[in-house]
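Sharing a structure below in structure tokens format, with a few things to ask.
Complex shown without one protein chain; remaining protein chains in place.
Should a chain be cited, it is by its letter among A and B, assigned in written order, with residues numbered from 1 in that chain.
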Amino acid sequence: MTSSSLTLPARRAPSLFRHAIVERYVPVATMVLALIAIWYVAAVAMNWTLVRDAFEREETPYTISDVLAGTMDAERPLLPAPHQVINAFVDGVFGYPPLAPRSLIYHSLVTLSATVLGFLLGALFGISLALLIVHSRVLERSLLPWIICSQMVPVLALAPIFIVVLGAIGLQGLLPKSIISAYLCFFPIAIGMVKGFTSPDPLQIELMRTWSATPRQVLWKLRWPSAVPYLFASLKVAITISLVGAIVAELPTGGEAGIGARLLSGSYYGQTIQLWAALVAAAVLASALIAIVGLVERGVNSRMGAH
Amino acid sequence: MSTEPASKRLVVEANAISLRFETADGPVDALSDVSLQVAEGEFVSFIGPSGCGKTTMLRVIADLQQPTSGSLSVNGMTAENARLARSYGYVFQAPALFPWRTIEKNLKLPLEIMGFSDSEQRIRAERYLSMVNLKGFERKFPWQLSGGMQQRVSIARALSFDPAMLLMDEPFGALDEIVRDHLNEQLLQLWKSTEKTVLFVTHSIPEAVFLSTKIVVMSPRPGRIIDVIDCNFPADRSLEIRETPEFLKIAQRVRNGLRAGHSYDE
Partner (left out) sequence: MDPRKLRLGFLLATGALALAFVFPVAPDSLPLMARPYSREITAGAGVLFLLAAWLADHRAIVVGLTGTLLAAAASLALLNDASVAGSAQAGFWMIVIAAWLSVVLGLVNLAGLQKLRRRAQQAVNLLVPLLFGATAFYLWEVAVRGFGVPTVLLPPPSAAAARFFASLPTLAGDFTQTFIRGVLIGYAIGCSAGLAVAILAHRYHFLARGLLPLGNFFSALPLVGVAPIMVMWFGFDWPSKAAVVVLVTFFPMLVNAIAGLEASGHIERDLMRSYAASPRQSLIKLYLPAALPFIFNALKINATLALIGAIVAEFFGTPTQGIGFRISTEAGRMALDMVWAEIALAALAGMAFYGCVTLAERATTFWHPSYRT
């Protein structure tokens, strides 16, 4: 669904900045700082009228710097300032016992459990389906076009149905959310793995034939190793989709727990800062999950001889 | 040994060109103290093993790379001004045709960039395509042509804006020997009819000896000139001269130069 990480080819920099670390991190750091600066300016601009009107209503004398300070500290800002968001986030993470209903850790865990469970189920089914497709011509011809079509269909729109239907037959909580997440990440993994299992050079497959290798041997000794890059690429996509699925699945029931629920309640009750803090939590989760998959990938790659 | 009149204009004047760059394993001298003079209308081949600096020298003359020291004059100007004045056409090892353009549009690419009028573009595209015997292929796309034909288009493209020089970097290296022989003959005809100065990089001794009026033998580590051999076969030569004793003598001299430069060592 999302694009895989794309990188730039290396370029020779002037000798002063040849340090690899500098070359990699200075531009990003500059961009991030620039974005934060723009954020602050935007916060001032967008909250200005709000704060000034509040002063007018209270009929207290105010100066420009009062309004300026006010834009950085409003209770229900149109755009919270970065430090407000960070404070709310830190507060949500460290300010409450981890399992309290107002703790971001609690909500993150709820969403995370559905994400991970759904991801594992989806990966299992996706890989199994890919194996079936690669080994059966009938299934390949019948199923693969549908799988490709399903990529064009907004599958996430099915989330409410699932929740409602499963709720009606008594399944609530973790399981239906995981099923939705599993359903969402099952297709990209299936397609990615089909590509991966069919990626070996025909020459290599012919080589296996000259050794009279059984299909099972070809699978374990050739197809799986060739599929590893495709596996990790699709796993990274799948885990982000799984997270989105878990978040969206928390919406229909007007959920009480999870990041999606937090987003929804923040939106209903006008708690802007809470909303932003929940978004940051979602971002942190997404990055952490991808980082974990990336670590596993690097471990596997180094065992497979990559440099 | 040169029989050219001394008043022939110098198209390339290189003096003590050096190019050094840093690698993780220490500095590498791609070119070390290379001096060279090329007169107008010559066909100069650069021959040597990989890493001897022949491609680097060509790229320096083309202002695609800058030397770390030395002086260079191309067509009476600095290399950069010569490039900005569009003094040369470059032919690479690969045809580098744009797959989204037809053959005709590919030929017109430099003409569009240099601001030729539409009618002028059409006339030139037609003329140079015929010159390489590919008339009728205007509407085809590059992938519909064989490697040899694509390279011929690339040569036509390099000639289309009528530059003073033609710089060719192993243009026939990726082709099989039969096609290569055929294209050698064609290139010779082109050179005779257009009277351009050609700088030609190659790996192949027979090719260098067959085509050139002057052969520059180079060797690696550091990249330098070992020998400069003048070559004056009759203008209407054919591939058969490759078996004549004069040919073999020059080829032997080239080979000796390569051996002296340790080109055959590991």
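Some observations on this one:
Basically, a contact is a pair of C-beta atoms (placed from the backbone, for glycine too) under 8 Å apart; a residue touches a chain by one contact, two chains touch by 3 or more.
Keep in mind that what you see is a predicted model, and the values were worked out from it rather than measured.
Considering the intact complex, the chain excluded from display touches A, B.
Only one residue in the set A:Val153, A:Leu175, A:Leu207 or A:Leu295 touches the chain that does not appear here, and it is A:Val153. Considering the whole complex, the residue from A:Val44, A:Leu78 or A:Met208 that touches the absent chain is A:Leu78.
Only one of B:Ala62, B:Ile103, B:Leu183 or B:Cys231 touches the absent chain when the whole complex is considered: B:Ala62.
For subunit A, the residues touching the absent chain in the complete assembly are 1-3, 5-9, 11, 23-24, 27-32, 35, 78, 137-138, 140-146, 149, 151-161, 163-165, 168-169, 236, 240, 243-244, 247-248, 251-252, 259-260, 263-264, 266-267, 272, 275-276, 278-279, 282-283, 286-287, 290. What subunit B contributes to its contact with the hidden chain is residues 59, 62-64, 83-86, 88-90, 92-94, 96, 98-100, 109-110, 112-114, 141, 143.
Definition applied: only the chains that are shown with their structure count from here on.
As a whole-number value, the distance joining the C-alpha centres of subunit A and subunit B reads 53 Å.
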